[in-house]
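First the structure, then my questions, so here it is.
A protein chain is absent from this complex, but the other protein chains hold their places.
Going in written order, the chains are labelled A, B and C, and every chain counts its residues from 1.
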Amino acid sequence: MIDKRVACIEDAVRGIADGSTVLISGFGDSGTPFELLEAVLDQGARDLEIVLNNAGGGDDAIVRLLAADRVRKVVCSYPRSSLGNPVFDRLYAERKVELELVPQGTLAERIRAGSAGLGGFYTPTAAGTRLADGKEQRVFEGRTYVLERPIVGDVALVKAYRADRWGNLVYHSAARNFGPVMAACGRLTIVQVKEIVALGTLDPEHVVTPGIYVDRVVELGI
Amino acid sequence: MIDKRVACIEDAVRGIADGSTVLISGFGDSGTPFELLEAVLDQGARDLEIVLNNAGGGDDAIVRLLAADRVRKVVCSYPRSSLGNPVFDRLYAERKVELELVPQGTLAERIRAGSAGLGGFYTPTAAGTRLADGKEQRVFEGRTYVLERPIVGDVALVKAYRADRWGNLVYHSAARNFGPVMAACGRLTIVQVKEIVALGTLDPEHVVTPGIYVDRVVELGI
Amino acid sequence: MTGLSREQISWRVAQDLPDGAYVNLGIGLPTSVPPFVPPDREVVFQSENGLLGVGPAPAPGTEDPELVNASKQLVTLLPGASICSHSDSFLMIRGGHLDIALLGAYQVSAQGDLANWLTEGDNKAPGVGGAMDLAVGAKQIWTLMEHTTKSGEPRILERCSYALTAPRCVTRIYTNLAVIEVADGLQVREIAEGLDFAALQRVTGAKLRPAPDCRPLRFVA
Partner (left out) sequence: MTGLSREQISWRVAQDLPDGAYVNLGIGLPTSVPPFVPPDREVVFQSENGLLGVGPAPAPGTEDPELVNASKQLVTLLPGASICSHSDSFLMIRGGHLDIALLGAYQVSAQGDLANWLTEGDNKAPGVGGAMDLAVGAKQIWTLMEHTTKSGEPRILERCSYALTAPRCVTRIYTNLAVIEVADGLQVREIAEGLDFAALQRVTGAKLRPAPDCRPLRFVA
């Protein structure tokens, strides 16, 4: 029997290894799996490379992972927050955390390419800019493209809305954002949901992330 | 006001130019816009390059387009049918129609790349096989990939299930197949649906093809 | 200096959005454009985080904390809206499906080069967000900005001094002082009332030319 459900959030994050690349869903606060991140804080994995759109703000769990020196590298499009992120700014200034800045669409596409088994793709984004420095640029039909390589996560931490025991997922509103693309890209995909429903409850037409991509689901009621 | 609805199927296919590249949704019969194809037969466009998974069978509208010498080239993964397709076989043997055979996943991905503004992508599919002949092959981390270029349709002919006046679409069951990827890739995307519903009826969470990709919708009741 | 307020720049842009246009709103000034769209037009606003058909801010008590726009402001969805993932959203953006992206700018060059993500004096970690994807992807890029910096330095230049977001992408520039078309150089379509062409040229770092039908730029309540 296929059963991706785990009983508690400690079980959900069990076994995340030091040095892992961890994909974290969310756009600002929307769709960010803060509860899973709290559990990762407790779980103890260090030397992490985190891949996410923003880099936390205020004193959220991402900022506290950074403050606890648990993050080696941040791959993101926008490491700034309206709440401010002095922890990241300090670590960055002191070169204690590496930053790989990736345009948002390229970030999503690199993660998708990783999940899709592609070796890379040519995007017009960033061609002729500083963010293409050191990358192969190539002209097709008169337009310049940058070669981008896939990202694969050892772990994906995703917030969704509802799941079933097969790990099928639906999301809530704008919290969908990076969830579907990251869920498909984690070697170990861990999902927090508000509610786990009986198998067959989710309409096959409406499933956004098929359960094949999901390894563990924990129900949090929020 | 945005209103993608057209009154009749003749209006739906109006203006398809000779020489167009036409994407046609469907996998076998499932999701194939046969009624739009009948209208294209009547409309008269010639010298077409058609991009689709199969190449028709029996005496369906695709076969009749071929029989009427309206098709210059077929880009597909599987030009065979359990119903037989002697018309295609004859035209192919007489070199009266060009065939570009593309692995099914590469076909879907090339169309997606066209819709996504990408210049190309590297896929492991077909590496080391006859279908990679003449294409750039490149090794990343020990694995060989083939460079594939995007496909863009002048026209996409798509069968969906429900639409609204903004052109939002949902599909029915396995008839979804190539619909969403082709709908996003047509410079002119024409959709036949069973039913047009009032704006706001389709749940934003369940829309599969956002209306931005759709130019014309015709309601057929089937 | 004479000219429009920031809010009036947003108003001015809104008057030019055609009925039926699909429009992305960058962070900052562009997010204040939608309320000014004339009520007889249906304009569909896209937000890079996967929303198409973004509506106004929610009424108090109806807020959904997860329903935010690219600037992380609470929004609503209109009838006809749809939600998609980030990869699908940037397929839409990069693939040329949006008619117009409204973007803030630090600098724009006479060739339409855009600089809107990195200033030279800023020591904080850089952030680019979706700006580069929007700049290469939308059919038209309209920038909204003050005509000069606070210290009076021009933002419209022969060459941008800041790092580029994308080369040759801006098609129209809206400032407090002018509406400028980028087409084989910079053509001034409107000049703020009370300002003459020579005065506008003096606060601009690139050569301007007036459109044959150059009109006054004025706010009409």
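Some notes on this structure:
As a convention for this text, contacts are C-beta pairs under 8 Å (C-beta built on N, C-alpha and C of every residue); 3 or more make two chains touch, one makes a residue touch a chain.
Because the structure is predicted, anything quoted here is derived from the model rather than measured.
Within the entire complex, contacts from the absent chain reach the displayed chains A, B. Here the missing chain is touched by one residue of A:112, A:159, A:172 or A:216, and it is A:112.
Among the residues B:33, B:56, B:79 or B:150, only B:79 touches the chain that is left out of the figure. Remark: the omitted chain is touched by one listed residue; of B:21, B:125 or B:189 this is B:125.
Mapped onto chain B, the footprint of the missing chain covers residues 27-31, 53, 55, 77-80, 82, 88-89, 92-93, 99, 101-109, 111-112, 123-131, 171-181, 208.
Within the complete assembly, residues 1-2, 112, 114-118, 164-166, 168, 184, 199-200, 202, 204-205, 207, 210-213 of chain A touch the chain that is not shown.
Keep this in mind: only the chains that are shown with their structure count from here on.
Contact counts per chain pair peak at A-C.
With centres taken as mean Cα positions, chain C sits 29 Å from chain A.
Rounded to whole angstrom units, the spacing between the C-alpha centres of chain B and chain C is 35.
Put simply, the C-alpha centre of chain A and that of chain B have 33 angstrom between them. Contact with two or more other chains is made by residues 77, 83-84, 90, 94, 136-137 of chain C. Within chain A, contacts with two or more other chains are made by residues 109, 123-124, 171, 173.
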